[in-house]
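Here the complex is missing a single protein chain, while all its other protein chains stay put.
Moving on to chain A:
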Amino acid sequence: MACQGLQKGETLESLKRESETLKKKLEEERNKLNDVELHQVAEKVEALGALSMKTRRVLKGHGNKVLCMDWCKDKRRMVSSSQDGKVIVWDAFTLNKEHGVPLPCTWVLACAYAPSGCAIACGGLDNKCSVVPLSLDKNENLAAKKKSVAMHTNYVSGCTFTSSDMQILTSSGDGTCALWDVESGQLLQSFHGHTADVLSLDLAPSETGNTFVSGGCDMKANVWDMRSGQNIQSFENHESDINCVKYYPSGDAFASASDDATCRFYDLRADREVAVYQKDSIIFGASTCDFSLSGRLLFAGYNDYTINVWDVLKGTRASILFGHENRVSRVRVSPDGTALASASWDSTLRIWA
């Protein structure tokens, strides 16, 4: 008996040592890969020309803070949601309000356009994400056709359709993300790993497969496999809540915007943060970000009412867009890259081009 105890003691010690040695080796290997900084490699890239983006449209109609917006694939329609409980579908070319859906709850934090353009999804403080089919008949009461799909135990912070109108992916204040079947409302997969509210999610571009990234109040950005529910990669570089995550157009990287006043850029194949977009003069949190079509520009909306445009490769600021009179809650580049839409707590949306 005493002999066995000794053996176990020896095994524990040698195992502990093996564990420590492996950990050190792993860190060394990883650090070897960090051979250079992105902005150093990008020194040979041509500098950006002057960007001349101006407000081209101001969309007025919401009664309170606009919290979210999404473009339709047709590159002209948009859906937006507000603290006043309304979801509006706009034609961004003509400023025409095509549909207005009043919801029973206030703070509709998330909204998304279906790939077909025939439906929208929205959710927020009601802890649900509902899908509303859009009808061509302007007089039809859309709110009556609203169908609850996702049920969380806390607010819904983000939602997106996957490759079709049939499934939606949601992120929630309950710390989880979930994949739902729209027709049946069935939970297809849930994603556990965040240790606080999840504030944002983004689906990988279709060519790169079934993954998505999420960010939250635990300051972590997690990459997930949609089929298995597994957390594939995790990045903990921010110093405060991550408000928004967005994939780089190639799918090999993603950016995040945080209350720590920085935006960061991570390469998935190198498994590390490769750039930090910050300035001493920027002290307010960044709430949203999106890439231009080529991925060279990162548009980020801040709580100081501005949108900073970052040169993704060189790490410098290329431009500032002024115009909103309150926090910028969401920025989204149109599907063909011709314009940037922004939503704000000043109750308007702006289109910049």
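The definition used in the following text is that contacts are C-beta pairs under 8 Å (C-beta built on N, C-alpha and C of every residue); 3 or more make two chains touch, one makes a residue touch a chain; residues count from 1.
Going forward, contacts and distances are computed from a predicted model.
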| item | value |
| --- | --- |
| Missing subunit (named according to UniProt) among the choices "N-alpha-acetyltransferase 25, NatB auxiliary subunit", "Cell cycle control protein", "Auxin-responsive protein" or "Guanine nucleotide binding protein (G protein), gamma 7" | "Guanine nucleotide binding protein (G protein), gamma 7" |
| Residue of A:Val156, A:Leu313 or A:Val328 touching the missing chain in the full complex | A:Leu313 |
| Candidate in contact with the missing chain, chosen from A:Val79, A:Ala92 or A:Val328 | A:Ala92 |
| Which of A:Ala143, A:Met166 or A:Ala270 contacts the chain that the document leaves out | A:Ala270 |
| Contact set of chain A toward the excluded chain (per top definition) | 1, 4-5, 8-9, 11-12, 15-16, 18-19, 22-23, 25-26, 29-30, 32-38, 41-42, 45, 48-49, 51-53, 55-58, 60, 76, 92-93, 248-250, 252-253, 267, 269-272, 274, 292-297, 312-313, 333, 336-340, 351, 353 |
